[in-house]
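Just one protein chain is left out here, and the rest sit where they should.
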Amino acid sequence: MEPWVIETHEIEKSFGSQAALKGLDLQVPTGSIFGFLGRNGAGKTTTIEVLLNIVKPDRGTASVFGVPVTDTRQSVVVRERIGFVSEDKELYPYMTVSQVLRFTRPFFPKWRADLEKRYLDMFRLPLNKKVSDLSKGMRSQLMLLLAIARGADLLILDEPTDGLDPAAVEDVLRELVSIAAANETTIFFSSHQLAEVEQIAEHVCILDRGRAVVVGALDDLKARYQRIQVVVERELESPVRWVDGVEHVRQEGRTISLLVSRNVEAILHQVRSLPGASSEQFSVGLKDIFMETVRNN
Amino acid sequence: MLWMKNWLETRFRFFMVFTPFLLLIGMGFLQVGHVRPNTLIPAEQRLSGILAIFTLFWLVPGAMLASAGIKTQAPLQATKGLHGSVHFTLSLPVSRIRLLCSRAGLGVLEMAIVILVALIGFGFLIPLQFPELRLPPTDFVLYGVTVFAFDLAVYSLSTLLATFMDDLWQMWGAMLAVGAVRGLTALVKPPQSMDVFQALGANSSLLTHSLPVWPVVLSLAVAACLYSAAARNVRERDY
Partner (left out) sequence: MILRLNPASGIPLYLQLVEQVKHAIETEAIRAGDQLPSVRKMAEDLVINPNTVVRAYRELEQEGIIELKHGAGAYISNSVVSRTKLMRKAQGVVETAVDRLESLDLTEDEVRRLVENELAARKSVKPAKK
């Protein structure tokens, strides 16, 4: 089994004059739960579209299961192993739930009838209702059912909990965790909900304006990123040229707040060189890392 | 289960195209014998006049029943292709070409059924309306072949347009384009033996009692070219 189920190298993609991806490098370890974060318009959905060969990149390479995404012939076989939930959760509005199931099943030889039944019951999806009559939340759940019941090795989920109430969200997260625990299924999901990602993801990538600005194992990131809060005696006339490792600086009067990703020793040394400086160190959660690497960059 | 999806998407459209043809033929049967034909104009000329007008109707099945099979078509209205479900369709383990061909297969079948039924109606109606003409059944078969070849070309054009336009534009676009070509042939006047519109009207098999070989071959060639252009479009473009 290859170490990376998804691998991209310097992917660039523009739609007309709008550059959606400006050189994206991504490596998703096989069997992991990988959270893909970013603001609206950062390029998350475009990345997924590239991976599924819905959209062709202008430059760069991408591969899934070791197969280049642009290999048309092999990509059909690759897609048999991928379960996908799209951002807009749109299916065929004129079909009923049971028709959608009847349509989708034959494409996947590894279809799991037991999982189909499990999720029909769990989500209480009405078999005879047309897709157009379903709420967005139920459409999300139906798409999840379709993605999971096909027995995929890789789940690519674009905002999978969109439209779901908190209890339903927890159900979905629990199912994803259960799937990850049961077999070698890789779960690659993009989300706005930092809390969800923090809860179940092992690895994360924060995308900002078409580039990956933070990548790594979540535990690692939490250990590496620190906030250093400095109070100086007098307000500084000129801004400090900080050494490498300072990701973000916020200054208010005599207080300076630093978000630091590495090189803590050297930074603390620099802090102590400031006149009358006292400092405190805090660990940071994903929200802080996200807010300060993505805004005001 | 692509056929199921394609059928659900096209069935209303199919009946919408089918019914007018049935109605027309039905009306034809109703008025035959009641309306006295104008015997001053020779029968051949009257028939070729009717056929020329009917050419406009023949292009409708080709234009309306076509689609690229990638974007979802709403079964009732001609709306814009529903964008989101495209991603679902394209994420399935099916090649885009197979999506295109499976949809084309059903569309062409539906088109063929419309033509066949209309032609059978013709086969009874025209001899009734023009008892003085000698119209062996083989002529109708040859005429049907001509119509089918022509409609295949229209179908392919409509399919090609569907690969980059929305539903409504695609249908009208196809019909307008064919109308424009028709206008062009009226102006430029290509040789009679090659003009497909003549082959459907004044020069049709019902009058010449032979197959208009060049128009049929030309139509099929155009159909093949346009279809492969559609296939290439579908394969290359971003959705």
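We call the chains A and B, going by the order they appear; numbering starts again at 1 in every chain.
Just so it is clear, a residue touches a chain if its C-beta (ideal position, glycine included) is under 8 Å from a C-beta of that chain, and two chains touch if they have at least 3 such contacts.
Keep in mind it's a predicted model, so treat the numbers as computed, not measured.
Student: Check the whole complex and report which displayed chains the hidden chain contacts.
Tutor: Hidden chain contacts in the full assembly come out as A.
Student: Touching the absent chain in the whole complex: find that residue among A:121, A:237, A:252 or A:280.
Tutor: A:280
Student: Pick out which of A:19, A:168, A:200 or A:240 touches the chain that's been left out of the picture.
Tutor: Considering all chains, including the one not shown, the answer is A:200.
Student: If the hidden chain were put back, which of A:127, A:223 or A:243 would touch it?
Tutor: A:223
Student: Spell out the interface residues on chain A facing the chain that's missing from view.
Tutor: For chain A, the residues touching the absent chain are 32-33, 170, 173-174, 177-178, 180-182, 194-195, 198-202, 218-219, 222-223, 225, 264-265, 268, 280-288.
Going forward, only the chains that are shown with their structure count from here on.
Student: Quick one: report the Å distance separating chain A from chain B, using the average Cα coordinate of each chain.
Tutor: 48
Student: Which positions of chain B touch chain A when the two form their complex?
Tutor: Answer in residue numbers: 1, 4-5, 8-9, 72, 74-75, 82-88, 90-95, 235-236, 238-239.
Student: Would you tell me which residues of chain A are touching chain B in their complex?
Tutor: Contact set of chain A toward chain B: 15, 49, 52-56, 72-73, 76-80, 82, 84, 86-95, 99, 102-108, 143.
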